[in-house]
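First comes the structure, then the notes that go with it.
The other protein chains are all here in position, but one chain of the complex has been omitted.
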Amino acid sequence: MTNTQVTLIQIDNYGPWTVTPAPRRETDLQTLQSRLFADLSQQIGAHGGYAFFTRFDNIIAVTNGMDVPDHARIQESIGNRYPVTISMGIGLGETPAEALVEATTRLQEQGSAQDQDRREVLLGSTLNPTERTDEDIQIAHFDVIDATGKYTDQLDAFSTFIHIEQGYATLMRHLHDEYGGLAFFVGGDNVIAVCPELETPEYEAIIEHVESTANVTLQVGVGAGSTAHDAGMAAKHGLEVCREEGTRVEGSLAD
Amino acid sequence: MTNTQVTLIQIDNYGPWTVTPAPRRETDLQTLQSRLFADLSQQIGAHGGYAFFTRFDNIIAVTNGMDVPDHARIQESIGNRYPVTISMGIGLGETPAEALVEATTRLQEQGSAQDQDRREVLLGSTLNPTERTDEDIQIAHFDVIDATGKYTDQLDAFSTFIHIEQGYATLMRHLHDEYGGLAFFVGGDNVIAVCPELETPEYEAIIEHVESTANVTLQVGVGAGSTAHDAGMAAKHGLEVCREEGTRVEGSLAD
Amino acid sequence: MTNTQVTLIQIDNYGPWTVTPAPRRETDLQTLQSRLFADLSQQIGAHGGYAFFTRFDNIIAVTNGMDVPDHARIQESIGNRYPVTISMGIGLGETPAEALVEATTRLQEQGSAQDQDRREVLLGSTLNPTERTDEDIQIAHFDVIDATGKYTDQLDAFSTFIHIEQGYATLMRHLHDEYGGLAFFVGGDNVIAVCPELETPEYEAIIEHVESTANVTLQVGVGAGSTAHDAGMAAKHGLEVCREEGTRVEGSLAD
Partner (left out) sequence: MTNTQVTLIQIDNYGPWTVTPAPRRETDLQTLQSRLFADLSQQIGAHGGYAFFTRFDNIIAVTNGMDVPDHARIQESIGNRYPVTISMGIGLGETPAEALVEATTRLQEQGSAQDQDRREVLLGSTLNPTERTDEDIQIAHFDVIDATGKYTDQLDAFSTFIHIEQGYATLMRHLHDEYGGLAFFVGGDNVIAVCPELETPEYEAIIEHVESTANVTLQVGVGAGSTAHDAGMAAKHGLEVCREEGTRVEGSLAD
């Protein structure tokens, strides 16, 4: 049974800020958002966690191994270096989706994402170190089989992007609604999903669903660990096996 | 008639690099990708252009106003500061989609995105300054009506994300396949599209299509200009009018 | 005769901000300052200019080739992405020192660097494009002869640093007070100086002064150009000649 700790990171009152006193230059907003995400990725990554850019103003992170002071230090650092501040809600759950529901509720109870007075909230509790196990996190790393040969080198760049995007949209909804997993596009043709404890037949069914719905063929490496990094590296190695051996599902899985 | 100059920016041989000699730490890759994009956004933005993160290893930019040496300087700067290099293909077309087909072809003719020997290619020609007009670019800036009130403050963060993502997946495919426009998710609930010359009834039809297909209700501000920045700022102001007046389509449009 | 355009960039009210409401974490300040400088270096560099970190809250730049709107765009971009804002004063002069006096006066007339109400000032005028020449800028790129062999690989890192720092302190004062040049430590054992029109005997005298005063032996490459970048690249090539041939002063100089 997985035991995922999820943190929702929300830029405080961001929408209104982007148009006050007048709409701000789009390329500055893009730079601001992507650098803020890059910093969070490094800071959370230093503790073995994973951050996903998601909507950029709402960033979802897997933070097993981080306590509340670790969160506070990151929040302070962003507040010292950016023109915006962030709030953080932490949740726990047997599935990643349940953990995120709790994390979201923490923030929503304190006010709207566009509430001028809700700033730098940090709420929720983290996993007790004594209860942590090597199977708290399951990461599934998907990619598109031969994406470069079939798409990138053949189609124009947007047509390739459409294929990948339709595959992702199908996968992220299906994995969430059917299994309580959270799937994130991470660039190229890669999707990293934080999953509950799923096994080979379930991953095969998921791949089949995406193929029949969006006509995109995926392979997946799966790993478990006490942190997102440990699980994620195992998943990456699983995916390398898929690439070498032409299999569809590899990793530390029961059959 | 629009006259869009599109540049496809591709990280050279990126997929293989990320797993050589072994899979690299995911949070480092995320930081690398998002900072590389942030730099391109600033550098292209300094010339009035727009860069979209797209797949991060394949970044699409609207570069009206930039010549080939401007591209070369950015390419050199990335090569000097990152462990990876970029290739660039430039294309022109009456629709943004056509321009991107040309830009993509330039790169594909030089070799695969995963070809070790294809490095720092820069091909294609740019608009003649004497032929540029104030209507070369049309930008449509979409967002979801009351996304904060209806989704962000009500649903958990992933359920909100699913809604926005399904809306985007529908919009980007429809706009491309029916009109030759290129739509990019830019964070929050915002999508910026580079369009051919479309008018109010067409935008109304597009919004209706997304609503009936993905159950997400959009509004849109539209602007024209000689650069992406000029058109984009006009589009942002149009969107502000939508927000204030409760209308669906605003901006510099024929009726 | 050189014709240097110098811009003084000052972070507005920075000292008080760093301790409000309480002293901020030093490593965040260091990150903020060095990234802000890095952005300015890129943005000014895109126009062929040079920015020097100087005191970090007072950054001096050589901006031949940039007009006032170019400055305004950079000022806006920093204001959109940092928790602090910058003011800019532009000056012209036959010597770099005179140009900086004018640039500084522009800002001082508007209020103190620690005035809460002096924000985002941008004053001064730039070179008329028709008056620009290929000899407007002279750059001298100094380094310490065999610094790695004599210092870095022999002494402990701070003792090496002391040598380099004493050499720099001597050079920067002498060049300013005797010639009206502005010398900046740029890392390693390198100093880049923006000079008036000096010739070989004067560079020889400068090197001798530093040797006799601080016991550090320098070599120098010199270049001229219409921008800092053009002059600076010529200077770098001159320095490569010094390294190869064991000479002390090389570049585009009268004898």
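We just call them A, B and C in the order they show up, numbering each chain from 1.
By definition in this document, a residue touches a chain if its C-beta (ideal position, glycine included) is under 8 Å from a C-beta of that chain, and two chains touch if they have at least 3 such contacts.
This is a predicted model, so every value here is computed, not measured.
J.: So which shown chains sit in contact with the chain we cannot see?
T.: In the entire complex, chains touched by the missing one are A, B, C.
J.: From the list C:34, C:125 or C:247, which touches the chain that is not on show?
T.: C:34
J.: Which of C:101, C:123 or C:145 touches the chain that is not shown?
T.: Answering carefully, the residue with contact to the hidden chain is C:101.
J.: Provide the residue numbers of chain C that touch the chain removed from this figure.
T.: Its contact residues with the unshown chain are 8, 14-15, 19, 23, 25-31, 33-35, 37-39, 41-42, 44-45, 49-51, 53-58, 60, 97, 100-101, 103-105, 108, 112-114, 148-149, 152-162, 164-166, 168-169, 172-173, 176, 182, 186-189, 192, 229, 232-233, 236-237, 240.
J.: For the chain that got dropped from the picture, name the residues of chain B it touches.
T.: Residues in contact with the chain left out: 24-25, 28-29, 31-32, 35, 76-77, 80-83.
J.: Just checking the interface: what residues of chain A touch the absent partner chain?
T.: That gives, for chain A, the contact residues 39, 42-43, 45-46, 73, 77.
In this section, only the chains that are shown with their structure count from here on.
J.: Which word fits how the chains touch one another: line, ring, star, complete or other?
T.: Complete.
J.: What is the distance, in whole Å, between the centres of chain B and chain C, each centre taken as the mean of its C-alpha atoms?
T.: Once rounded, the distance between the two centres reads 37 Å.
J.: At what distance in angstrom does the C-alpha mean of chain C lie from that of chain A?
T.: That pair's centroid distance is 43 Å.
J.: What are the residue numbers in chain C that touch two or more other chains?
T.: 77
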